[in-house]
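The complex appears here without one of its protein chains, the remainder shown in place.
So, subunit A:
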Amino acid sequence: MSRSVPVIHVRDLRKTFGKVRALDGLDLSVRPGEVHGFLGPNGSGKSTTIRILLGLIRATAGRVELFGADPWREAAGLHGRLAYVAGDVALWPGLTGGQCLDVLGATHGGVDRRRRDDLIARFDLDPAKRIRDYSKGNRQKVALVAALAAEAELLILDEPTSGLDPLMEQAFQQCVRERREDGVTVLLSSHILGEVEALADRVSIIRRGRAVTTGSLAELRRHTRTSVHAVTIAEPEGLAGAPGVADCVCERADGRVDARFTIDAEHLDAAIGRLHAARIHTLTVTPPSLDALFLHAYGETLDARETGETLAEATR
């Protein structure tokens, strides 16, 4: 497969369940070797997209290609090249964790036994315990270990860390980075911005079944504002009126000037020049977080419910 052919290519994808329009013209493209963040609030259509990509459900309309082939017709053959962790991990309560790993491994194209054992240790799993005695987080870990140990070219992870504690989330992120080093492509769906921010090379944001925006984090950040906090000896001249500067607040404190403002990326250099002229004492520059990006992408059209959700997640 040439590097230019996308691993996942989706154009104008539509899916309706009876009267519910789950996907309404979605576009998505995932390049080989990248970690692609697939971001959107609950009910926006992430899991539906993934199920169509896996050929578990059939698209109502639109074009879907996985490794350049039609996933509905060639589902099982294509699945030999990928590993999937479902949003709601359900396993067999009567089997042990190790037995479940074997059962799941049988459905994969191949399993790297050494990596599997290594992952079991890193995720602190007890493979002799029965699934019904595991916590939700531990069940999630079984599914993650199975997927990460598979000999796959593509990992499709649907909200993979929803049950993990922060320590395990760190372990998970490290494992995903290692898989990417091995050349594996990753599609990572999430409604948690921090998780995607830590891992993704590129991000697509989906809302109500449509992609709102897509691009690298740097590209997306270009449209958002950087926050600057500086303490200078003298008063910076003409800062409030300088091009690209907004929300400017300057206060005198302890004989120094405390300046806070936001600025768009292209005017940063000029603004720092003005601060420099006023002799910088301390300087903090904060790039826009994905949270801000998310809010930006949603613009003013956020309805109350989504605002609540998004902000709740943003403060996690």
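Just so we're on the same page, a contact is a pair of C-beta atoms (placed from the backbone, for glycine too) under 8 Å apart; a residue touches a chain by one contact, two chains touch by 3 or more; residues count from 1.
One rule holds in what follows: contacts and distances are computed from a predicted model.
UniProt lists the omitted chain of the complex under the protein name "ABC transporter membrane-spanning protein" (options: "Helicase Helix-turn-helix domain-containing protein", "Cytochrome c", "Acyl-[acyl-carrier-protein] dehydrogenase MbtN" or "ABC transporter membrane-spanning protein").
Between the chain not shown and the residues A:A75, A:I192, A:A240 or A:L283, the one that touches is A:A75. Of the listed positions A:L13, A:L39 or A:L54, the one in contact with the omitted chain in the full complex is A:L54. Screening A:V30, A:V89 or A:L217 against the full complex identifies A:V89 as the residue touching the chain left out. Although one chain is not drawn, its touching partners on subunit A can still be listed: residues 1, 51, 54-58, 67-69, 74-86, 88-95, 99, 103-104, 106-109, 132, 143, 156.
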